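Encoded as structure tokens, here's the structure I'll be asking about.
Just one protein chain is left out here, and the rest sit where they should.
Take a look at chain A:
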Amino acid sequence: MKIVALVKHVPDATAERTFDDADHTTDRTGVDGLLSELDEYAIESALTVADGGDAEVVALTMGPSGAADAIKKALQMGADSGVHISDDALHGSDAPATARVLAAALRRIGDVDLVLTGMASTDGGMSVVPAMLAEHLDLAHVGFVGEFSVDDGTVRCRRDGDTASESVEAALPAIVSVTDQINEPRYPSFKGIMAAKKKPVETLSLADLDIDPSTVGLAAATSVVDEVTKRPERTQGEIVTDEGDGGTRLVEYLAAQKFV
């Protein structure tokens, strides 16, 4: 069985994240990058399936050279190999272009039984790429999965909603995006860190995937960011000193803000 976990290298969400001054794309140079935490759940899910049987786990990413770190982290956690799509022409690609490129890479990897993704990236946060991928590859997609099992060519999923949980089954191959409730991602072991050095990572360009560079990247994006305005600094809150009427004044404040 071959499982591909999609991983993304994103700016550290705990740092001051910004946009590039010139083209308003995400600034990936001024901030430390890391493997999107939500993707760790996808890797853990893949490794859990692999732990229970004979499965190969491939980590796939698209991104500039720094994205190799996301692959490395997946390999350190236990993935068997990595595929890194890197091409300057991809800079500024939107979600549809990303999905098209990833679909081409999945076709090239070949014989993929299960594609696992996180529920969103922690930078873009659109959650649309898995469904778009499924359209390109004509596969079933089950999103926001809180638990799943693979058995006899079928993936059986539990999708948790606000008011109910649904049981959804899909024939393999399929694309499953998992939530941050599905597991507790493992830490890499030191042996994993050492072993990752020797695991194969294939780097692919757009030419390798037969994709015309003019169909991806910022110029081909279907949405354009015209302007970026920095969120105003947080102002100091209003301090209510309790002089016997603290409760009333708090409620008045909350009512004025339409919270109650």
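Just so it is clear, a residue touches a chain if its C-beta (ideal position, glycine included) is under 8 Å from a C-beta of that chain, and two chains touch if they have at least 3 such contacts; residues count from 1.
Assume contacts and distances are computed from a predicted model.
**Student:** Of the candidate names "NADH-quinone oxidoreductase subunit J", "histidine kinase", "Cytochrome-c3 hydrogenase, gamma subunit" or "Alkylation response protein AidB-like acyl-CoA dehydrogenase", which one corresponds to the UniProt protein name of the undepicted chain?
**Tutor:** "Alkylation response protein AidB-like acyl-CoA dehydrogenase"
**Student:** Check the options A:50, A:172, A:193 or A:240 and report the residue that touches the missing chain.
**Tutor:** A:193
**Student:** At which residues does chain A meet the chain that is not included here?
**Tutor:** Within chain A, the residues that touch the unshown chain are 72, 76, 187-191, 193-194, 197.
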